[in-house]
Every structure is written in C-alpha cells, then in structure tokens.
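Of the protein chains in this complex, one is absent; all others appear in place.
Up next is chain A:
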Amino acid sequence: MDLKWSEAIDGLGPSLLQGVVVVLQATIISFILAALVGLLIAMCRLSKWKVIRGVFVVFVEIIRGTPLLVQLFYIYYVVPLLLNHLLASGGTQPNIQFTALSAGIAGMTINYGAYISEVFRSAILSIDTGQKESGLALGFTQLQVLRKIVIPQALRNSIPVLGNYLVMMIKDTSLLAVISVSELLLRTQTYASQTFQTIESYTILAVVYLILSLPLAHIMKMIEKKFHVEN
C-alpha cells in the first residue's frame, strides 16, 4: 500500500485546525449552556408545584428517549418550518432560519441539559437533610439554604460526572456534520472523497480527537481532585 501521510497532513491539517476551533466553540458554549439548563431543569423537577415537575419529567423523557442525531435534524430543519408557519400572519411570511452551528449548539445544549439535570437532581437529593436543617436553624431562608449550602455541595459532587459529559460532548460534535457544521468529520470526509486518501484522512481525524479528549479527561481529573471535599 502506498500511503501519502505527509501529503495528507499538509492537505488536511490546516482545514482540521479550523475545524478544531469550531469543535471547541460548539463544545464550550454547549457545555456551559447545558449546565445552566440542567440546573434549571433540576430545580423545576424539585419544585413543590406538581405541574412544573410533570412538564419537566415529560421533557426529560422525550429528550432522553430520542437520539441526539434526530434532535439535531429536528432543530435544524423542522423547528424553523414550524416557526415560520406559526408566525405567518396576513400577507407576511417570515423566513426564520438557523445557522448550522447555532442549531447544533441548541441541540447539544438541550440534549446534554436533560442528562445533566438528572445528575444535578440526584446530587441535590443526596445532600443530607441535616445540612439543610442546620442552615435553617441558623436563620437562613429555604432559598438561601438551597443557594449557599445545598447547591454548592451538589455541584461539587457532580464534577466527576460532568467531566465525563464534557469529554463525551467533544466527541459528539462529530454528529454536527450531518447538519453541515464544518467540524472535523465533515472536513475529513470532504478531503478524503477528493483525494482518496481514505486511510490517512480518517486516521488523522481519530488522532486529532484523541489529542483533544485525552488531555481534557486529565484536566477534569485534576479539577475533580481540587474540588473534592471529604464529608
């Protein structure tokens, strides 16, 4: 076999570097938003109002019961159609469209937000009632107890799982190729189909993902250690 490694690296490399920027952008923004969405959903699911709890139980089940890939298609192609249809009034026809990247970020945010909400929810529930009661006994309000005593501990306890999700997320950005986000996979596909350097291209792609995810996993371990508190 005649493999053209240096040619493939020269040809694909610069494009992949741009792809890395897209991947990092998508991952970082989605992760931060997903963590916020997750916390919000977790709080709603612990709400004293049954209706709110019910709505978010259904929401989380829908998201967890459908593939991210399908959700991405749905957000990119279906949601704009629905919005345009709903907002059409009189003679005006709105033309709402999402850029591929923003649809991708929205999809990953919602998908991971649903999973992360379960992490936060169980972390919040696992905090000893004694912690809450000792806060209440000092004179804190319920809300202050939640904000200053329960959530900080729940977040700390969630760090290991969140770290795993972050690494999974970086790899899941490859799904965004299907809605034409020019991330790593799409760029590699394009290059490989033009040059027939299939083995080289996809091997380089795999290595780039490894280079991204391995140090990240390591960094998350360090963060985990730093925030670990013994009870």
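Criterion: a contact is a pair of C-beta atoms (placed from the backbone, for glycine too) under 8 Å apart; a residue touches a chain by one contact, two chains touch by 3 or more; residues count from 1.
The rule is simple: contacts and distances are computed from a predicted model.
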Quiz item: Any idea which of "Cysteine desulfuration protein SufE", "O-acetylhomoserine (Thiol)-lyase", "FtsX-like permease family protein" or "Glutamine glutamate ABC transporter ATP-binding subunit" UniProt assigns to the chain that's been left out?
Solution: "Glutamine glutamate ABC transporter ATP-binding subunit"
Quiz item: Which one, A:84, A:131 or A:198, makes contact with the chain that was left out?
Solution: A:131
Self-check item: Which residue of A:18, A:66, A:99 or A:141 touches the chain not shown here
Solution: A:141
Exercise. Would you indicate which residue among A:22, A:124 or A:149 is in contact with the undisplayed chain?
Key: A:149
Quiz prompt | Contact footprint on chain A, counting only the chain that is left out | solution = 128, 130-131, 133-134, 136-141, 144, 148-149, 152-153, 156, 229-231
